[in-house]
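Missing here: one protein chain of the complex. Every other protein chain is in place.
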Amino acid sequence: MTKKVPLYYGAMGLILIAVGIFQSWTVAFGILNLCLISAIMALGVNMQWGYAGLFNVGIMGFTALGGLAAVLVSMAPVQEAWSAAGGDLFLSLLCLAGTIAAILYARRTVSPALKRYVTLALLVAGYFLISHFFIPATERIEAIDPALSGYLGGLGLPVILAWPIGGLVAAGAGWLIGKISLGLRADYLAIATLGISEIIIAVIKYEEWLSRGVKNVTGIPRPVPYEVDLVETDWFLSAVSSLGLSDPSAAAGVFVKICYALLFIAVLAVIMWLAERALQSPWGRMMRAIRDNRDAAAAMGKDVKARHLQVFVLGCAVCGVAGAMLATLDGQLTPTSYIPLRYTFLIWVMVILGGSGNNWGAVLGGFVIWFLWIQAEPLGAWFMTVITMPLPEESGLAQHLMAGSVYMRYLLMGAILLLVMRFAPKGLIPER
Amino acid sequence: MDIANAFALLSNFVIVPAIAYGAQLALGALGVTIIFGILRFANFAHGELMSFGAMAAILATWFLQASGVSIDPLPTALLALPVGILAAIAMALLTDRFVFRFYRRKRSNPIVFAIVSVGVMFLLAGLIRIIIGPDDQSFSDGARFLFTVRDFKKATGLEQGIGVKQTQLITVVVALVVVAALFWFLQKTRWGKAMRAYSDDEDLALLSGINPEKIVTIAWVISAALAAIAGTLYGLDKTYKPFIFLQILLPIFAATILGGIGQPVGAVLGGFIVAFSEVTVTYAFKRFLAYLGPQDWAPEGLVQLLSTDYKFAVSFVILVAVLLVRPTGIIRGKVI
Amino acid sequence: MIKVENVTKRFGGIHAVNGVSLEIQQGSITGLIGPNGAGKTTLFNIIAGAFPPTSGKIYLDGDDVTELEPHQLFHKGLLRTFQIAHEFSSLTVLENLMTVPGGQPGEDLRHAWFNFAAVRAHEEKVRERARDVIEFLEIPHLENELAGNLSGGQKKLLELGRTMMVDAKIVFLDEVGAGVNRTLLQTIATSIQRLNKERGYTFCLIEHDMDFIARLCDPVIVMAEGKLLTEGTVDEVMNNEEVIEAYLGTGRKHKRVSEQ
Amino acid sequence: QDTVKIGMLQGFTGPTESLVKPMALGGELAIQEVSDSGLFLGGKKVVSVRGDSTCVDAAAATAAADRLITSEGVNGIVGATCSGATTAVLNNVARPNGMLMISPSATSPALSTIEDDGLFFRTAPSDARQGQIIGDILVAKGIKTAALTYTNNDYGKGLADSIQSAFEGKGGKITAVAAHEDGKADYSAEVATLAAAGGDILIVAGYLDQGGKGMIQAALDTGAFEKFVLPDGMVGEALTDNFGADLDGSIGTNPGTDSPGAAMLAKLAEGKGFKGDDPYVPEAYDASAILLLAMQAANSTDPAKYKGMVEKVANAPGEKIFPGELAKALKILADGGDIDYVGGTALELIAPGESAGSFRETTVEGGKWKTVAYH
Partner (left out) sequence: MSFLSATGMTGGYGGADILTDCNLSVERGEVAVVVGPNGAGKSTAMKAVFGLLNLREGSVVFDGDDITRMAPQERVRHGMGFVPQTRNVFVSLTVEENLEMGAFIRDDDITESKEQVFSLFPILAEKRNQPAGELSGGQRQQVAVGRALMTKPKLLMLDEPTAGVSPIVMDELFDKIVEVARTGIAILMVEQNARQALEIADHGFVLVQGSNRFTDTGEALLANEEVRRSFLGG
């Protein structure tokens, strides 16, 4: 069984190489980069589901937070926005802190009978106080050149920093969400996280002062050189010609993708090392014990709630890192693109297909499914062409079918998923 | 003070739409809850099954319309509904036979079923788009309204009117009838009890001489029939479009769990709670209050608790709150 | 050692435990018996922190532990087994046992990641102890079997074995004997006695096998319908009219079928 | 090589799937026409290669574009459909590879200022322009107050912003703005909010087969609004087919011209079994057409060479070219002449490479669209 691991990975590598040879190297590396990001996401989910049995269907939300972090870290600050509304924003933040402090203080001092009412009263008062400063401030920010800016911008730091920060942001959100909803049973946790992730997306979509909302933030700076600059750089051109390549712009495309790939591989390697180390240690054993039977684990002295929270936060952080990486690769944050099908269900398919509970499996699942997701498109067209071959070109049915060929993506994804699940139901690389 | 107008306003913008929307969610949730409760997995393909049933009904409706059959003032689609139901059942049984049965025999984890159902969802989504295309299809005919806002205003002389659509009424009635029938079936009949027994413990059901395949078949037949009905009624009320069915799956699941998994009554309750909370919390009470307040007075702002931007968040917040207080859902449901 | 004060637990309308007060003496092996549904398991669950009582208080060595969670009680030296075996089904028997000890450095991620040597050293010790327990339970051939594949009785043994992985102060055993072979049960009884004498464990056990109770327990507490019925030595209890009527019955009257 | 490939990169799956179907056919109609003429670059064939930009998934759009360019080896791209996907493809694939894109439907104002190395064009006008026009129409009709709802994406939001600022700049008042999400089951809450705020008319900046339709449905059902302003995404037969006379009195605007080109295209399309006047179909046709004509003018399929020709073939001076006359245009260009492509949209490219935008104002009468004026 352990022999399978190098075998599968080797096969995956060969397939990517084949894509490079038969389609093109940019396509191959483009797929590889997203495979790597998908693999990281799958690792995060595997921590939660595979180690601890936490059914998180809110992956999309944490990925999006990572993406938001990429914007907030790397974009240049919008000075007008800060000068127009920075003060009020700061005041509303102060009010928020004040409200929280007041509530905490009140809960400690007020008699238990009154606690709930005092808290509620403070909450309402705080809400109005905060909105008093906050709403006008955001309106002013959003009014600044709405077609191009209309938001606060970011910190203008190198985008690489956004990756760990994206992890931290997602971890923070995960902590909050975990605190509230980890008490729920597995299936309810699912629906709660599903809802919460939708709420996160909604915030990113509607709070334009923060993220430009649906108007999208484009042009997130890159951690790697731009192709257009490369083709004008001497060392690159000389390297290209010394390698005997004819087309410098194609070479630049591949080069940039390779740079990304190296960065991503480094991140994946670190996360993988940590994940494997944790899983193979008594910590991993404890997590599996909790997953199998939480009552018994609690009776054996394991703090189930704290451990669940820990692993949940870790998993969310990993998804956040992946989200930041994805936004970096895309070079933009498009809130409307966060849909559960792509960012939650697809990731789940990766984990299950790869083999939940097994890190190597999850990573492999990330590779295979992303590859299929992308290649389903040309495959679908090819398939329809083959099917309609015997029909005369003018036949209505043939035209109808050809028009439907783009929907073969769904059909093929479904079919492939079902077939693999059928013939390797425990995943390609089972837990043990 | 103008209570009549205030009430008419509220009915028209809150009560009637919420009831209709709630009934639609309820019908969907009923189908989901059956599979969730009996076969113990969240069937993500349910939305597409609704779509598939509706599609078959539409094709049949077109055929009927083309051959001049109609049951005016009711929509012809009702006549075509059996075709949709049969198609959905056939599709459900087919997927069960070729997909789910395998995992059932292997006793896979419910999550595996859920993931597999995602596969079926993809498959059906592709199939439906290839057959009928991705476009909007409108197929409703017959009278649209039971009474319109204009009729109402004319009849009562009020400033505000209430409009009720025929499909809204049909949906509500169907939802209520179905929930009663299902409740009776599961609680009182032999096969109903056998289904609950099966959902508890398949092995033991086997030991009691219950044929598991038959239980599964019944569950799929009920769920698929409900899906076709819900899909068709939904399409009649709005329009039919394949893309929408993925979207309404979310509130449907919320309704299912809110009500308590495996509980038909819960599904209906859940549907209405989701619908009402979405509509009321985000409703702008400005004009309502203006009617209630003194003459010529109106509140300054919109008097809206929450922007409609976050309306779906309302149902999820309620869902989470309810689950924290009462983890089994409103009506004690099953936990996988 | 353990003091239960006026504890009540309601499930809906049912009073599973109804105003029970009792004490378990340090160093004793206390038996808890009573008809099915008397509330014994429920009382265990309350003491072990699985859920809080509707009213009443629990004290451990004089401290109020009513609100503590099971894992906190474990670290105070209170262990329990489950009537319906709660094994970690995807772990092997050895791993099941090795999971038990508290305070393992490897359960802290910082050590798991960056302090491998310490983790490994500690693992060796834990493994050794787990092997001893396996030896004791007479299941060495099952060391690497997944716990989910064990037979009903083997799971109960594992349940008992877990309590032997740490040095407990007090152990609550909920029907360890049910489904366990009688010959093996004898051995278990001996070792309970030994742990009690040599290591000073306090035991409280629920059991329906009266021979087992008679052999081990003093005192014996009898519960019925959520209440305390009586308490005393084995002899006192076994001859108590109420106990006989509610629990023990008047004796065996079975005959072979074919003889009739 | 003997065949030239054109990438048809559109949102075939996802929220725009129904809009895209005829668009792609429209784009391919022009390709077919050029290919069949036998005059293109000395008799080369042209084929279209489809790629799915999904509209919402930047990563998938990028991957599809990557495949089209580097694996299929297309020489130009018609696409993408949505502004978000277009931006992603332009930044990540087209610019780096020096590939030229002409989008028929990405209308976000932000695309006007994007850095494109001269590689990006669009045959649809920016939304900013439409906002102006709607503001003018409303003021001219004496409408003082309006409620506004938009589909919650970059298109809807951008359009809503420009309508609001234009209308309010001319003294009108927007009573309330509410976004609506596409593909939701129910829109009663949004309509209720807008109704509470009131207004003479409801502006629906959405899609006719999506949330926009749902909003109108809910507004009509509850009697909240009786008249609507329907920007480009809402104009289409499907809407009037569905609501009929209930929409009477509503105002529509969409890119369109009184030039005979539109009708000619509609006729051409009819022969091929789709509707040439569906939204963005003429734009798609024109996008393909000017792409190929630019190649012809430059006598090259290398984007770096023909990118400078796009504006030249689209604008005056030269012989006016209408749909169906591509063969003629190819011939003129081959002979070194000049053309002014008019096409289905009376195309006029302004800096920085987008359609100036001529809009058609329509109104619904007796359940049918009636053209009122051109702006």
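Going by the order they are written in, the chains are A, B, C and D; count residues from 1 in each one.
Operating definition for what follows: a contact is a pair of C-beta atoms (placed from the backbone, for glycine too) under 8 Å apart; a residue touches a chain by one contact, two chains touch by 3 or more.
A quick note: this is a predicted structure, and the numbers were derived from the prediction, not measured.
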Q | Touching partners, among the displayed chains, of the absent chain | A | B, C
Q.
Using the touch definition from the top, which of B:Ala194, B:Ile244 or B:Leu302 touches the missing chain?
A. B:Ala194
Q: Pick out which of B:Val99, B:Ile210, B:Ala254 or B:Ala290 touches the chain that's been left out of the picture.
A: B:Ile210
Q.
Tell me which stretches of chain B touch the chain missing from the display.
A. 190, 193-194, 196-197, 199-201, 203-212, 334
Q: Determine and list the chain C residues touching the chain excluded from the picture.
A: 11, 14, 33-38, 41, 83-84, 139, 142, 149-154, 156-157, 175, 178-186, 208-210, 246-249, 251-258, 260
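The rule is short, and it goes like this: only the chains that are shown with their structure count from here on.
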Q. What chain lies farthest away from chain D once each centre is taken as the mean of the Cα atoms?
A. C
Q | Identity of the most central chain, Cα criterion | A | A
Q. What whole-Å value do you get for the distance between chain B and chain D if each is reduced to the mean of its CA atoms?
A. 36
Q: Take the average of all CA coordinates in chain A, do the same for chain D, and state the distance between these two points in whole angstrom.
A: 31
Q | Set of chain D residues in contact with two or more other chains | A | 13, 21, 152, 179
**Q.** Multi-chain contact residues (two or more partners), chain A
**A.** 205-206, 403, 407, 409-410
Q) Who touches whom among the chains? A) A-B, A-C, A-D, B-D
**Q.** Contacting residues of chain D [partner chain B, same complex]
**A.** 13-15, 17-18, 21, 152, 176, 178-180, 183-186, 188-193, 195-198, 209-210, 213-214, 217-218, 221-224, 238, 241-242
Q.
So in the complex, the part of chain A that touches chain C is made up of which residues?
A. 274, 277-278, 281-286, 288-289, 291-293, 295-304, 310, 431
(Q) With touch defined as at the start, can you tell me which chain B residues reach chain D in the complex? (A) 12-14, 16-18, 21, 24-25, 129, 133-136, 138, 148-150, 161, 163, 165, 234, 238-239, 241, 243-244, 246-248, 251, 275, 278-279, 282-288, 302-304, 307-309, 311-312
